[in-house]
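A single structure is presented below for examination.
Only one protein chain is missing from this complex, and each of the others stays in its spot.
Per-chain residue numbering starts at 1, and chain names A, B and C are given in the order in which the chains are listed.
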Amino acid sequence: MLSGFLARALATLLGREGRSLHLKAAMAATGILGAVMLVGSWAVVAAEEGTRGANLTTYPRALWWSIETATTVGYGDFFPVTFWGRVIATVVMVVGITTYGMVTAALATWFVGREQKRRHRLAQGAEELYDETARALHARFDRLERMLTGPRDQP
Amino acid sequence: MLSGFLARALATLLGREGRSLHLKAAMAATGILGAVMLVGSWAVVAAEEGTRGANLTTYPRALWWSIETATTVGYGDFFPVTFWGRVIATVVMVVGITTYGMVTAALATWFVGREQKRRHRLAQGAEELYDETARALHARFDRLERMLTGPRDQP
Amino acid sequence: MLSGFLARALATLLGREGRSLHLKAAMAATGILGAVMLVGSWAVVAAEEGTRGANLTTYPRALWWSIETATTVGYGDFFPVTFWGRVIATVVMVVGITTYGMVTAALATWFVGREQKRRHRLAQGAEELYDETARALHARFDRLERMLTGPRDQP
Partner (left out) sequence: MLSGFLARALATLLGREGRSLHLKAAMAATGILGAVMLVGSWAVVAAEEGTRGANLTTYPRALWWSIETATTVGYGDFFPVTFWGRVIATVVMVVGITTYGMVTAALATWFVGREQKRRHRLAQGAEELYDETARALHARFDRLERMLTGPRDQP
């Protein structure tokens, strides 16, 4: 079950076709989040450096802090204490939360789309039925015309 | 890819038309959250002021606290210790969480709507096909009538 | 804008009709969350009481802790230190998260439903067009029959 599920998910992620808005938005948000975390970790160290009581003083530490901030876990082992450090933290938080929103919404859209494909197939069945009816009515007209012209042309 | 995506998102946000319920609700929730955070920061300082062991004692500090509270990060560097301070914190938390819910739901609705527009175009194709069939049947009637009246009118 | 929005939201919440599954589920989850928080606060005090280093020792404190736990803020000013206290905390967390999921999903369903109502109106337009076509075809048959019977009955 799982391997088939992963295979399908990967095919959608790697394949060119089928990349609709929700997939693009979720991937863009994840990319932006990664960039914001990498740059934000560097910027927060620059902002906090030299401040008394600051704990975000090295890049690896700041990277770990950006992870627990973006995921909104916030253990409290590291946090900014300067104005600019807190502005950067706010950006990391907001981008993080928006990214989960995008991913959750993209998942919902994917699930809803799969459910509707099933129903779409039903709708296509209705369309075929409709075509058949149109053909049947035309056949009735053909027969009617033959009835009207037949006895007159064949003496 | 990204610039096109942002352009479309901005056009929807700034344009008058196309502002449906989900967009209005997400924008209203964001606005309310901003107001709750600004007012809540001021109110929490008023509530905590003068209490022994209180750490939410200045407005800038309280504003930072309201950000980490609304995003549910909660480092624990600042937190209310009085009854009313905690009531205000609860309001900030609940409004914050509801806002993300609204934004996530609005994103999902936007994505689902885009997917359905594609399908809607398919449905319109079916409607055109239907119109064509109706016209064809009328043409058959015209021909049948001409067959019935023709030989009688033209002697 | 806002008052109209709130009026509509309230009408849906208070009105009997229109209470579909998503609304019922979100309301049930919110109710369960409230009950779990009230009972959990009492239970966590009972579990933690008398343990060395415990900080969840009074009901009002535990109630505040249950709020910051259910919203996943987790400042770290209060937390359980015993096995049963942590079991109760896990229940509060899981019920809290599931409730936001329910509320977010219900909001998305509400938004999507509103968008589809618009499209549904379009579909109804198509149905009316369809009825009209059916009537027009029947009228053609009526005329054809009159053409066939008329000249024979009226000598």
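Observations, loosely collected:
Throughout what follows, a residue touches a chain if its C-beta (ideal position, glycine included) is under 8 Å from a C-beta of that chain, and two chains touch if they have at least 3 such contacts.
As the structure is a computational prediction, the values presented were derived from the model and not from experiment.
One chain is missing from the display, and on subunit B it is touched by residues 72, 74-76, 104-105, 108, 112.
On the side of subunit A, the interface with the absent chain consists of residues 1-2, 5, 60, 64, 67-68, 71-77, 100, 103-105, 107-108, 110-112, 114-116, 118-119, 126, 130, 133, 136-137, 140, 143-144, 147-148, 151, using the contact rule stated above.
Within subunit C, the residues in touch with the undisplayed chain are 20-22, 24-25, 28, 69, 72-76, 79, 81, 83, 86, 89-90, 93-94, 97-98, 100-102, 104-106, 108-109, 112-113, 116, 120, 127, 130, 134, 137-138, 141, 144-145, 148-149, 152.
Heads up, the rule we're going with is that only the chains that are shown with their structure count from here on.
Copies subunit B and subunit C of the same sequence differ by a rotation of 90 degrees once their CA atoms are superposed, given in steps of 5. Chain centres defined as mean CA positions place B nearest to the mean of all protein CA atoms. For the pair subunit A and subunit B, the fraction of shared interface numbers is less than half, so the two copies use mostly different residues to meet. Matching residue numbers shows that A-B is the pair in A-C or A-B whose interface repeats B-C, with more than half of the contact pairs in common. With each centre defined as the average position of its C-alpha atoms, the distance from subunit A to subunit C rounds to 21 Å. For the pair subunit A and subunit B, the distance between mean C-alpha positions equals 15 Å. Shown for subunit B are the residues in touch with two or more other chains, namely 72-76, 100, 104-105, 108, 112, 116, 130, 137, 144, 148.
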